[in-house]
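Here the structure comes first, spelled out in structure tokens, and everything after it is commentary.
Some chains omitted; the rest stay in position.
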Amino acid sequence: MSGKPIVPLVEYEMASDEVRAVYDDIMATRKSDWINNFWKVLAHDPPHLRRTWESLKEIMGLGGALDPLTKEMIYIAVSVTNGCEYCTYSHTASARAKGMTDAQLMELLAVTGKANETNRLANALRPPVDVQFEPRG
Amino acid sequence: MSGKPIVPLVEYEMASDEVRAVYDDIMATRKSDWINNFWKVLAHDPPHLRRTWESLKEIMGLGGALDPLTKEMIYIAVSVTNGCEYCTYSHTASARAKGMTDAQLMELLAVTGKANETNRLANALRPPVDVQFEPRG
């Protein structure tokens, strides 16, 4: 393995105004004083950086139908299913910062593991969808 | 597409005592009077049927660190990420039976979609894991 990012990290000091505006909003929203490396690589495409951050802020924040910790745990479940190393470390850290206990993490993973198992049993044996499961309407 | 299951459905009437014992426990646990097709195909391997049901009952039930609805939503996130059709229909139906609203479903999917997107951006650009995200201990 290499360990080097595919594009250099765009540090705050060398960033354009467009990128700095996003970095500033990330830090203000999170009440933190640093930017994690995911954004520093995405910054090579400033409009994509801005769109991705704004969508994420809107989706992951307060005021929706799900609380922020539940959403971080769903993020972990997906990242683990896809095997994304960076995302597993970063979203586990975020979920812990939002109060996730180790007991909750382990139970989340038990569910994630079991879903990955039964997904394949259904893929393999091809049971017809029961009429009771059909959506109404 | 075919639509036929890979092995015939094992209906209650023709099931062995070992299989019926599992079917009875499924219905008693769920307070329902029918068995969904997933179990009817799995019943061709009775010990596997029993193990899968018992694990699932233990993992998905009450009394853990996460509530049952949160766990059903995690199940949906994984099933959708893997593209399992049967599992998407069955776990969406289960989550709705446990009170999931359409607003919660749509928000869960916004998170699931975004995680699948950013997982690939991280896979592609390979940002190093920030030291702030490293697990303690």
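We just call them A and B in the order they show up, numbering each chain from 1.
Criterion: a contact is a pair of C-beta atoms (placed from the backbone, for glycine too) under 8 Å apart; a residue touches a chain by one contact, two chains touch by 3 or more.
Since the structure is predicted, the reported quantities are computational estimates derived from the model, not experimental observations.
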Given 2 placed chains, full-complex copy number: 6
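The working rule: only the chains that are shown with their structure count from here on.
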Intercentroid distance (Cα basis), subunit B paired with subunit A, Å: 20
Contact set on subunit A toward subunit B in their complex: 2-7, 9, 34, 36-38, 40-42, 52, 55-56, 59-60, 64-66, 70-71, 73-75, 77-79, 81-82, 84-87, 89-93, 101, 103-104, 106-108, 110-112, 114-119, 121-130, 132-135
